[in-house]
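Okay, handing you the structure first.
Left out: one protein chain. Kept in place: all the others.
On to chain A.
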Amino acid sequence: MDEAVRTRGLVKRFGQQTAVAGVDLMVPKGSFAGLVGPNGAGKTTTLSMCTGLLRPDYGSIAIDGFDVWTDPLSVKSRIGVLPEGLRLFERLSGRELLLYNGQLRGIPRAQVQQRAEELLRVMDLVDAQDKLVVDYSTGMRKKIGLAAALLHNPEVLFLDEPFEGVDPVSANTLVEVLQRYTGSGSTVIFSSHVMDLVERLCDWVSVMSQGHIVAQGPVAEVRQGRTLNEAFLDLVGARGHGDGEGLSWLGSR
């Protein structure tokens, strides 16, 4: 099985806190992979390190066999990124943002223009293409961000919480584009809290908890007959806090 992403012993500490404690993430080529885990499990940190935005303390990362930190040139032309928080170049219009991004990656202007127009149409952003990104809504930002990430036709796409705060209509557009993209043999890795979505979209899932990968494989294998949500709660050992001891004061009048 060809690997699109492979990390070995990835570790990242912030001061005293260990955010990622030896992660061996593996995603096969052509899969639609979900990276799930509770808040603070280290998903964002892992994705940032995979995309070369954050330097790991230990460990190695290979994308399509190229090491992220020793061969950045090969890696960066192969990946597209939509990070968390989604700060874009706010004072450009959506269209200008795409043009800038494409040219920054060395694609000739005419070709960028053509791709940008198609992407804007698919993402339903034609009406807003000349508005400044700073005035975009969350859904529009995610869409223009995804368009920018897809513009250079990467082989592997990293998306950090792409569906958070997105309305159902925009989410549907995103899903359609992504499914079409993986259908052609490219790889998507996205982090999410929404198990139903991961179960519906993904064929591969990696479950993180407290800086470790606790399960990883084809979705059916990880589920083992349960719903993904149940499997997830069992894996991260997070059941039973809500109705246990304490909080007796809550709601009592």
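Going forward, contacts are C-beta pairs under 8 Å (C-beta built on N, C-alpha and C of every residue); 3 or more make two chains touch, one makes a residue touch a chain; residues count from 1.
Everything that follows uses one rule, which is that contacts and distances are computed from a predicted model.
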Which of "Cation/multidrug efflux pump", "Fe-S cluster assembly protein SufB", "Glutamate/aspartate import permease protein GltK" or "Transporter" matches, in UniProt, the chain that is not displayed: "Transporter"
Selected from A:T45, A:N101 or A:T187 as touching the chain missing from the view: A:N101
Contact partner of the left-out chain, one of A:T51, A:S170, A:S191 or A:S209: A:T51
Options A:V11, A:M26 or A:L92, residue touching the unrepresented chain: A:L92
Positions on chain A where the hidden chain makes contact: 15, 51-55, 72-77, 79-81, 83, 85, 87-93, 95-96, 99-101, 103-106, 108-109, 130-132, 134-135, 148
